[in-house]
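All protein chains but one are shown at their positions in the complex.
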Amino acid sequence: MAFPYATALLAVPAAGAAVTAAIPGSKEKAVRAVAVGVSLVTLALSAALLVDFDKGVAGYQFVQSKMWIRPLGIHYLMGVDGISLFMVVLTGLLFPIALLASTHVSKRVNAYFALMLVLEAALMGIFLSIDLFLFFVFWEVMLVPMYFLIGTWGYDRRIYAAVKFFIYTAAGSALLLLGILSLAILHAKAPGAHLTFDLRTLMEWKGLNPNTARWLFLAFGASFAIKVPLFPLHTWLPDAHVEAPTAGSVLLAGLLLKLGAYGFLRFSLTLFPQASVDFAPLLLTLATIGILYGAVVAAMQRDLKKVVAYSSVAHLGFVVLGTFALTTIGIEGGLFTMVSHGLTTGALFLLVGILYDRRHTRQIDAFGGVWKSAPKLGGIFLAVTFASIGLPGLSGFVGEFLSLIGTFVVHRPYAIVAATGVILAAVYMLWSFQRVFTGEPTGDNATFKDMSRLELATVLPLLGFSLFLGIYPKPLLERVEPSVKALISHVESRTDYHQPKVADLGPKAVASSSKEGGR
Amino acid sequence: MIALAALLGQATPTDTSTKIPVPQVDWLSVGPEVALIGVAMLLVLIAALNRGRRDLSGVYLDVGLAGVAAAGLCTWKLWTVVVHSGDAYQSLTGMVAVDGFSVFARTVILAATALGLLVAQGYLRREQVEGPEYHALLLLSASGMLLMTSANDLIVVFLALEILSIALYVLAAFDRNRLESGEAGLKYFVLGAFSSAVLLYGVALVYGATGTTSLTGIANYLASNTLFSSGLLLAGAALILVGLGFKVAAVPFHMWTPDVYQGSPSPVTGFMAAGAKAAGFAALLRVFVSGFGAYSVDWRPLVLVLAIASLLLGSIVALVQQDVKRMLAYSSISHAGYVLIGVQADTKGGVSSALFYLLTYTFMVIGTFAVVTIVGRKGDRRHSLDDYRGLGSRAPLLAGSMTFLLLAQAGIPLTSGFVAKFNVFAASVDAREYGLTLVGVITTVIAAFFYLRVIVMMYMSDPPEGTAPAGDGLRAFTLDPATGLALGVAVLATVVMGVLPGAFIDFARHATLLF
Amino acid sequence: MEWAVFVVFAVAALAGAGGVVLSRKPVHSALSLVLTLFSVAVFFVLQGAHFLAAVQVIVYAGAVVILFLFVIMLLGIDQDDVLDEPLAGQRPLAVIVGVALFAGLLLVAGILTPTGAPASRGSATQGDVANVERIARSLFTDFLWPFEITSALLVIAVVGAIVLARQSGPGRPLDEEEHVGAGSDEGPAALLEQES
Amino acid sequence: MNVPGAWYLTVAALMFCIGAIGLLVRRNALVMFMCVELMLNAVNLTFVTFARMLDDIGGQVFVFFTLVVAAAEVVIGLALIVSIFRRRQGATADDISLLRG
Partner (left out) sequence: MDAVRLAWLIPGFPLAGFVILFLGRRYLKEPLAGWIATLMMVGAFVSAVVVFTGLHSLDEEKRQVVLKGVEWIRAGGFSVRFNLLVDPLSITMVLFVTGVGALIHLYSIGYMHGQERFTRFFTYLNMFAFAMLVLVLAANYLLVFLGWEGVGLCSYLLVSFWFERPSAARAGKKAFVANRVGDFGFMLAMFLIFSHLGTLDLLPALSSAPHLARGTATAVALLLYLAAAGKSAQGPLFVWLPDAMEGPTPVSALIHAATMVTAGVYLLVRSHPFLEHGPAAGDVVAWVGAFTALIAATIALVNFDIKRVLAYSTISQLGYMFLAVGVGAYTAAIFHMVTHAFFKALLFLGAGSVMHGTEDNQDMRVMGGLRKFMPLTAITFMVAWLAIAGIVPFAGFWSKDEILAAAWVGGAGVSAHYFLWFVGAVTALLTAFYMTRQVWLVFFSDERWRGRLQHEPHESPKLMTVPLVVLAVLSFVGGAINLPVEGLKNLTEWLHAAVPVKPLEAHSFGQGFLLSTVAVILGGIGILVGIRIYNKGLRNGQDPVLVRLGALGRFFERGWGIDPAIAWFVDKPGRAVAEVLAQPVDQGIIDGAVNGVAALVTGVGAGVRKIQTGFVRNYALTLLSGATVVLFVFLVRGSL
């Protein structure tokens, strides 16, 4: 019996939430200590999972299965594979950081930290679920703490943002629920089948009518597309990101946005391979538009946090692009970008939070020359900026490059257009940096306090991991690859689609194909 | 039916003397109803003997609860009987159906009754309303609801409807200090009487169409005969649908709901929302699914329209309400829509999902109204959204319970509300009603919006100026232990049915199998 | 003979019904109601329901209408009803819907021909047993349970009447501030609008 | 000789509809109750007529129950009206419309 990682990863933060909630809010220090401690334990667990993970295996590992709701055939079915592994680890990593960065929280501290831990549990649940119902449960539950975090501890327009976030994503989930239900019930009606929500069973079912599959794909996809968010379903994102407290933004960008892309990978591609192939052009188009659109709109924002928020739209565009390229390279690139974006954008939000803490504004115009008065902040901000815009040697590049090249081999036009996003990213990020950090500081900017040790401790790990993954992405890619390959071959086995083999691309192949062309 | 025929055979031809053979009475089959009516009368008796000399309010509650417990025992006993006999049967010359369905529906109603009594206790004390009339009327109304669940004859359905309604009219108008209460009672009464007349006309037409009012009789007649004209039957069914639709607050027969829910004393509203709806749906299910089952092709599209209208109107109009009770009234309309989705499926799964929905809704809605009762404070007047401002810091537990219950009503997972909606949608999808299901899921989103409004007020809007900060909660809100108990039970049930719903779903399924 | 009686009382019943609806004073409505009730009793007799005819006269004319008259007197007998209609379109719509309902029942549904099986619970008119006894037999055998539960109905009526008729406790007048805003968010204007 | 049941049924339907219209057009709560009574009587007539046409005593028994219900309704309804209008003299049913929207 292997160590029940899934349950542990779920239970530790959940129990921590209960404990945290039980401590009176007046004992602020105790609350913080417990919450951070719990999140560190979770981090340790996810690290242990990473170590224990067998990197050669494509299927689920550490699977736990137990009947939950018998009459509905619902199992408590959890496990991890290459696709979810790093999402889990990223969750484990970002939470201690987000909790440490929550220094400005002063009202109802216990509730805040308890909700954070609930959120962590829900996210772990989402990434670890193999049962569709279970997945949906966590998917919806996750909304609640996030809603409260934005709505209670956010900034001025927090209520609007929180409600918008909730309603928007709930709308997506509604369709997802419909999709899950329809799929499971249609499957149950098939001869010899019974009602089950087990992804592994459902994905092997071949009896789904192609037309129905397309509708179901859309139902699933709508939900995921909102979460990603794909253009034009993105407008909840800037509001939610900007109004959320710093830690909330970090988690929103770092983890919640990944849910959509993760959903596409985990469910859309596996359950509806043919529909995925059919709809790939649509999603690629939206992703490409998102890349350009996010970048262009980001450039025009006056609020620094909005710049970062819109940049997420662009970055996640790369993820979806890579995913729906339906090539091993593309999907690995997408996954890599997910992790990388979690690190860099998380760090960016932390830094913007620091700027806000000092000046109580996020308006770019209000800053200037901060690099001079706060050299560490400036330097780190710049480093993170470059990581974010995909400078080789930092993690952003590897992901973007792989998604683009993975797309290029099958869908050239999208990759070409999307690659211009690389230029635009430099424009808006460096322009923002220039306006905030360069020049001669005046007024409050001249007496800007540089980063404290705690702040460094929150940002530097993210930057460090970004650098590490930029130079040595292998630990991630090699664990991801078997699962991605299995996913692609699953899609190939069910459709006419075949991804071009790199082995076929070599010079000999070129020579022979040109001969054929000559005939 | 066989027993009935035998009885008739004995009774009519020869015996012309004044002796009338009394039919065999299976007391157990009507035990719950009898228990409640008996206890209600006992309460009136106690009050008459006491003549207001001593404060017996605690005793009234205990007696009432004892009655509910007795009824519950009977119900449980019935369950074992039904399960052991393995089949449904009728008693009292076919007037009473003894089956899993009635047992389940009774369980729901008894739960509503017990919680209704508990919630009301704090209210009665606070408003200094003495006397057991409230309890007696509540129990009598509950007995009407129970009668409805087991009614196997349209005439019993009608009588039960009247019993539950007339008691509710009085309860709605119970608060003499608020003009709204009287208005609610009167409006409910006028419309209730009107709809009863319509229902009764429908019964008459069905009687003309089939020659009987017994539901099994109707079903058998329709199954074995092809009517040369179905107009009479369909007209009757339509009018019955109107009458029952009125009771469950389905659009377009819902107009009374907001006014009555808002005007009635808060505990009454909770009881009304839970019990009357459950009873109405029990009757609707029995009459249509079992009685008019042969004509489901005709009534299903109609129920579909009612369901869609209820879902949309309920959730959309709730958006613009400023009064929490009124908002909850509209929400109850949309909840009726969800149950109608289950009804519309016209399958065992659909019926069981509707039953399960009613069970969960009972706890959710009474719990919610328990909070509303407490927040309403003395005079039962503070129900506007603004009155919830800052509740999160003033009374964290209260606000927490309210939040949880509202999220449950919104259908967030790990609450019973989610499982209930999931079941209903599953049944609908199973019946290939994708359009209806789509409307259902979309309205959950709209509905989420107005539940969130309350939550926003409680947590995210700062408390109004002049009110004391946290810690003062206990003085601001008098929390009666009984009301607290009801709230706790409601929350607990909502959690349990949300996290471990398996047994309850099984119960509902089992109930439906014996239908 | 039966035709003549039927026509006379049909006209009377409908005239009474019209009177209820159209009379200016509630007292006149109540008296018109008596006319209708009596006519219906005659119809009962014509159709062999003698017992019901008697009950109809006793309960309705003797009790119900008297009760109505009591209340009318209690609230002021000499008051004319306000007959103008504040709700735009209510009256024409009411008539249209009423007529449509009637047309629907008669023409589309064709309710005039019963399709049921005859005599499932014993004959109404055949045989030599008196109508009262037939009803009694049916009531205490087939309809025993409904008969018993009407007791609950009566208890409710009694208790409810007591509850409602009891003088309201403090009997204080309502301050405007208290009920305005509870129901509608339109403020005091909404209330004034109705009272003017 | 015998008047066909259809005629009774027609009269009953007409009474029902007149009662319904009356309820919709009259503002006086008392008159509205009377209209409800009209409707119930129409139903009673329908029951009795069907009882004769189907030759089934059941129809007549229903009328008995209807009478009881009608009586109980009247008691409660009138009590409600009294309790409300004692406080607001000369009011019509319309005047109690605090609750709306």
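First chain written, first letter: the chains are A, B, C and D, and each begins at residue 1.
In this section, contacts are C-beta pairs under 8 Å (C-beta built on N, C-alpha and C of every residue); 3 or more make two chains touch, one makes a residue touch a chain.
Note that this is a predicted model, so its numbers are computed, not measured.
J.: Using the touch definition from the header, name the shown chains in contact with the chain that isn't displayed.
T.: A, B, C, D
J.: Considering the complete complex, identify which of B:248, B:317 or B:420 is in touch with the unshown chain.
T.: Only one listed residue reaches the unshown chain, and that is B:317.
J.: For the chain that's not shown, point to the residue among A:299, A:460 or A:486 touching it.
T.: With A:299, A:460 or A:486 as choices, the missing chain is touched by A:299.
J.: Per the definition of touch given earlier, which of B:61, B:154, B:168 or B:198 contacts the omitted chain?
T.: Residue touching the chain left out of view: B:198.
J.: By the contact definition given up top, give the residues of chain A that touch the hidden chain.
T.: The list for chain A reads 164, 167-168, 232, 234-236, 293, 296-297, 299-301, 327-329, 332-333, 336, 369, 371-372, 386, 391-393, 397-398, 401-402, 404-406, 408-409, 412, 415-416, 419-420, 422-423, 426-427, 430-431, 434, 437-440, 471-474, 477-478, 481, 484-485, 500-507, 509-511, 514, 517.
J.: Need a quick check: the contact residues on chain D for the chain that isn't drawn.
T.: Residues 20, 23-27, 32, 93-94, 97-101 of chain D touch the chain that is not shown.
J.: Which parts of chain C face the unshown chain closely enough to count as touching?
T.: Touching the missing chain: residues 86-87, 90, 93-94, 97-98, 100-101, 104-105, 108-109, 183-184, 194.
By definition in this document, only the chains that are shown with their structure count from here on.
J.: If you tally the C-beta contacts for B-C and for A-B, which one comes out higher?
T.: Most C-beta pairs in contact, of the two: B-C.
J.: Please report how many Å separate the Cα centroid of chain A from that of chain B, as a whole number.
T.: Between these chains, centre-to-centre, one finds 44 Å.
J.: Roughly how far is chain C from chain D, going centre to centre by Cα mean, in whole Å?
T.: Roughly 2 Å, centre to centre.
J.: Considering chain D alone, which of its residues make contact with at least two other chains?
T.: Residue numbers touching two or more other chains: 16, 19-20, 33, 50, 53-54, 56, 58-59, 61, 65, 69, 72, 76, 80-81, 83, 87, 97-101.
J.: For chain C, what residues touch not just one other chain but two or more?
T.: 105, 111, 113-114, 116-122, 142-143, 146, 150, 153, 156-157, 160, 164, 168, 179, 182-185
J.: Where on chain D is chain B touching in the complex?
T.: So the residues of chain D touching chain B come out as 16, 19-20, 23, 29, 32-33, 36, 39-40, 42-43, 46-47, 50, 53-54, 56, 58-59, 61-62, 65-66, 69, 72-73, 76-77, 80-81, 83-84, 87, 93, 96-101.
J.: So in the complex, the part of chain B that touches chain A is made up of which residues?
T.: Touch residues, chain B against chain A: 393, 407, 412-414, 418-419, 422-423, 425-426, 429-430, 434, 437-438, 441-442, 444-445, 448-449, 452, 455-456, 459-461, 500-502, 505-506, 509.
J.: Please give the residue numbers of chain D that touch chain C in the complex, ascending.
T.: Residue list for chain D touching chain C: 1-3, 5-11, 13-22, 24-28, 30-31, 33-35, 37-38, 41, 44-45, 48-61, 63-65, 67-72, 74-76, 78-83, 85-87, 89-90, 92, 94-95, 97-101.
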